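Everything on this sheet refers to the single structure shown next.
One chain of protein is taken out of this complex; the other chains stay put.
Our next item is subunit A:
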Amino acid sequence: MPYTLTRAEEAVSADARYPLGRSQRVEDDPLRQQVHRSVFTGKLEEVLNSAVNWGRKNSLWPYNFGLSCCYVEMTTAFTAPHDIARFGAEVIRASPRQADFMVIAGTCFIKMAPVIQQLYDQMLEPKWVISMGSCANSGGMYDIYSVVQGVDKFLPVDVYVPGCPPRPEAFLQGLQLLQDSIQEERRPLSWVVGDQGVYRAEMPSQRERHRDRRIQATELRSPDRL
């Protein structure tokens, strides 16, 4: 599986653009290098990595952050009928310092962008971003002077959830995709072992994965009856 490496940067110049961090594609799993060096430490690291990742992905604490319509559907996913607790992500935090991931649920406004950046910076590593809804993904139907055309213009996004707004189920699927990607991640296990970069797995595109099945559908239900 190909990986993207993000190194921690120490000095940041004033004219550096967000998202910070120089990304560099890595073709292979960094653990393989360990395996070639010593089978035992390689195996040990693999076991450790997957144990830590398993813990991380099943206790994701979301940051209570909402911008617009999508936030209502995100909240709906938190309540009884959809029950996000099934996926271990029900502990909403009101402070970014306690949260693991941030859902950009709604339109990203030019006036709001510096605020979002500040809140993101206040979150502690490891941290992830889900972009929920068309506005956050690309600006959506709001190609207008006050809207940033996609939050990925300044934040690194892990999962994009399409929809305007996406259904709560779609958000839950996005959360599960984030969990899948966390399972494959390679992060520093300690400040003394290995290099300190973050290796993010390049997850397969859902559109390509499901294309064959989707084009099989030729008959759609008529809207004339319930």
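In this text, a contact is a pair of C-beta atoms (placed from the backbone, for glycine too) under 8 Å apart; a residue touches a chain by one contact, two chains touch by 3 or more; residues count from 1.
Rule of thumb we're sticking to: contacts and distances are computed from a predicted model.
The listed choices are "NADH-quinone oxidoreductase subunit C/D", "Lactate utilization protein B/C", "NAD/FAD-binding protein" or "Nitrate reductase subunit beta"; the UniProt protein name belonging to the chain that is not shown reads "NADH-quinone oxidoreductase subunit C/D". Touching the chain that is not shown, out of A:113, A:177 or A:203: A:113 (per the contact rule at the top).
By the touch definition given at the top, subunit A reaches the unshown chain through residues 12-18, 20, 64-69, 71-73, 75-76, 79-81, 94, 107, 109-115, 117-119, 139, 141-149, 153-154, 164-165, 167, 223-226.
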